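I have a structure here, written as structure tokens, and I will follow up with some questions on it.
Removed: one protein chain of the complex. Kept in place: all other protein chains.
Every chain is named by a letter (A and B) in the order it is written, and numbering of its residues begins at 1.
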Amino acid sequence: MVDERVSAVQLLTPEGQRVAHPQYDINLTDAELRGLYRDMVLVRRIDTEATALQRQGELGLWAPCLGQEAAQVGSARAMAPNDFAFPTFREHGVTWCRGVAALDMLAMFRGVSNGGWDPNAHKCGPYSIVIGAQVLHGVGYAMGIAFDGAEDVAVTYFGDGATAQGDVNEAFVFAASFSAPVVFFCQNNQWAISQPRDRQSNVQIFERAAGFGFPGVQVDGNDVLAVMAVTKVALERARTGNGPTLIEAYTYRMGAHTTSDDPTRYRLAGELETWRLRDPIERLKVHLARQGIADRSYFDQIEHEGEELAEQIREGVRAMVPPTPASMFDDVYSEQHPRMDEQRAEMLEYLASFEDAVG
Amino acid sequence: MTNLTMVKAINAGLRKAMERDPKVLLFGEDIGRLGGVFRVTDGLQKDFGEHRVLDAPLAESGIVGTAVGLAMRGYRPVLEIQFDGFVYPGFDQIVSQVAKFHRRMDGAVAMPITIRIPYGGGIGAVEHHSESPEAYFAHTAGLRVLTPSDPQSAYLTIQQAITCNDPVIYFEPKRRYWDKGEVDESQSALDLGAVADPWRARIVKAGSDVTVACYGPMVRTCLEAAAVATNISLEVVDLQALSPIDYETLVASVQRTSRLVVVHEAALSGGVGAEIAARIGEKCFYELEAPVTRVAGFDVPYPASRIEEHFLPDLDRVLDAAERVMRY
Partner (left out) sequence: MAEQQQVFHLPDVGEGLTEAEIVKWRVRPGDSVSVNQIIVEIETAKAVVELPCPYAGSIEALHVPEGEIVPVGSPIVTILVTAKADDREPVLVGYGVKTDHEAHRRPRKPASRQERTPTSATRTKPLVRKLAKELGVRLDSVTPTGADGVITRADVLGTAPTGQAAGQVAASTGRDVRQPVRGVQRAMADAMVRSAFTAPHVTEWVEVDVSRTLDLVTKLRANGAYEGIRVTPLTIAAAAVIHAVKQYPRINSTWIESPQGAEIVTHSEVHLGIAADTPRGLLVPSVKAAGSMQLPQLARSIHTLIEAARAGRSTPADLTGGTITITNVGVFGVDGGTPIINPGESAILAIGRILDRPWVVDGAIVVRPIMQLSLSFDHRVIDGALGSRALVSMANFLTDPAVEMVLAHATE
């Protein structure tokens, strides 16, 4: 696979070396840096635990974000509290940073909910399974921000595959036409199930923004510092009325598309090896250790925290019970609806008619 | 005869169709290298090449829209929409273009497009992967809608859908993908004389008390219900075609039994069952001993997978309906 990082912004090399960039820089406190490390480790722990739980049959499926922690944590931590995130179904790092409980992230994959949390409580939309749909939603939300005269920003997440969808291209058009305060954050993890990035676009993804009339920037998606720096600039642009930016975070989907997928059918093991050397967490760990910002005891503490979190998740998932059958009639409408009442009553009557009926 | 899963049966049918007609193209997401997320197109790109089995960019509207152009150029595109819930971005191209083109051009241009869509629930999936949108398409003039219920019928009907010069929406019941059945691959789907007409309903189990009309994933459910029904004799009719519906076979059956129950996963209101109930009410007004009764999903978005069994019609609900119509 060709390395296409023609101009990807980088501030931290895979070896953990801090480097400069002509246009982008970042200054974080030691605590903030340790915080980013902690975020990424815990997100990865959630991800691996969920993968294991799926293998054990506790989850119907799981969309792993393995390898994409820096792209997600870096961008999400750059957001202000009142900014609003629009994730796909893989942004466990984003939902983590927006304060969504791990178990709420998993509810959908457990099959007990089609949502999982209150978007307004977390300023984060639900996981969106229809590819690209949420990108239009994000632009609309941003248009609303503009109409309100507020300074918030919407950040919409999507993958390389989604850039082919009509909805995403329309979102670009609308954002440009209305100068919407939105950041388009594309994680180019190189694969849309079995299709490599070049099936979706003849040019690099960040280059497409020019055609729509707004700036595009490519960033090393496994470099949490660069991601954060680039996102901060894009957020500021939007916040000050300068419209959308497309960020292409160049990263890699280390896991499968979902746990039902078998990547060995379409990609070479060698790729994985190459990207293992670019691991987002490893490079930050090296940097923290070398700079004396964190020591072994801190790393152990975070690992331990990860194990506890995993245990909570295990127990929590196993204890997750399905909603009641009649709940499927709740909230279909926001107002009373005769068909819902009628069918709910029918269902309850029917369920009660069985000899082994409970309750 | 070979014992095949429905997946392999459709695969074999696609292969036959491609061997027979070099203008048949397969187009869809992840169908080439990966062989499809359900492996229905497994091995076909390897054998027929990338110019006949194409991996599409991630865009359903693009897939259907470009297929219109391919058809105008003389190709016979067979499209795959990865899951039922993802057909909607392509809905406009289907109903505004594919369905209307032949009529618009006074018959000068045909749209021999087959759109394969895995549909239905019962696989414990997340949102958008368990839909039953067949009514939208059955309601659209210019389209034909077909749905197999077992490996043998899948093997034949996919070929017949492809050779049909009208656009066919081909709904594959994904929860039955792994059902095995005997498939006679020697049957050539082109010898319609030798082989059952796919546009005809099939009586898959004869009976005398109640006609149970069903299709796709519900056929097996209804056969199981018929097998355990001790006190009523059910006649199970696999409709196969939802547009046009074979009323000749259905009416003859209802004239024998005087009672009709229609079963589908799709929501009750405005579903295919509603159309059948109205039509049979007209055609069999004086033969009916009871109102046409439907067993269907509820009028709610498909629920979270852990409670989907309460949404889907099952053996108990089918028998409940059969007993109710017997009590009139």
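Observations on the structure shown:
Keep this in mind: contacts are C-beta pairs under 8 Å (C-beta built on N, C-alpha and C of every residue); 3 or more make two chains touch, one makes a residue touch a chain.
In this text the structure is predicted, and so the values were computed from the model without any measurement.
From the options A:R18, A:R55, A:R276 or A:H337, the residue with contact to the unseen chain in the full assembly is A:R55.
Checked against the hidden chain, the listed residues B:I123, B:L268 or B:I307 yield one contact partner: B:I123. Checked against the full complex, the one of B:R76, B:R116, B:K174 or B:H264 touching the unshown chain is B:K174. The set of chain B residues touching the chain not shown comprises 37, 39, 122-125, 129, 174-175, 177-178, 224-225, 227-228, 285-290, 305, 309, 315-316, 319-320, 327-328. The omitted chain makes contact with chain A at the following residues, 49, 52, 54-61, 111, 259-262, 264, 314, 318-319, 353-357.
Quick note on the criterion: only the chains that are shown with their structure count from here on.
Rounded to a whole number, the gap between the C-alpha centres of chain A and chain B is 36 angstrom.
Contact residues on chain A toward chain B in their complex (touch as defined above): 60-61, 89, 108-114, 129-131, 161-162, 164-167, 192-195, 199-200, 260-261, 265-266, 322-325, 327-329, 332, 339-340, 343, 347, 350-351, 354. The residues of chain B lying in touch with chain A in their complex are 29-30, 32-35, 37, 55-59, 61-62, 85-86, 88-89, 124-129, 268-269, 298-301, 303-307, 310-311, 316-317, 320.
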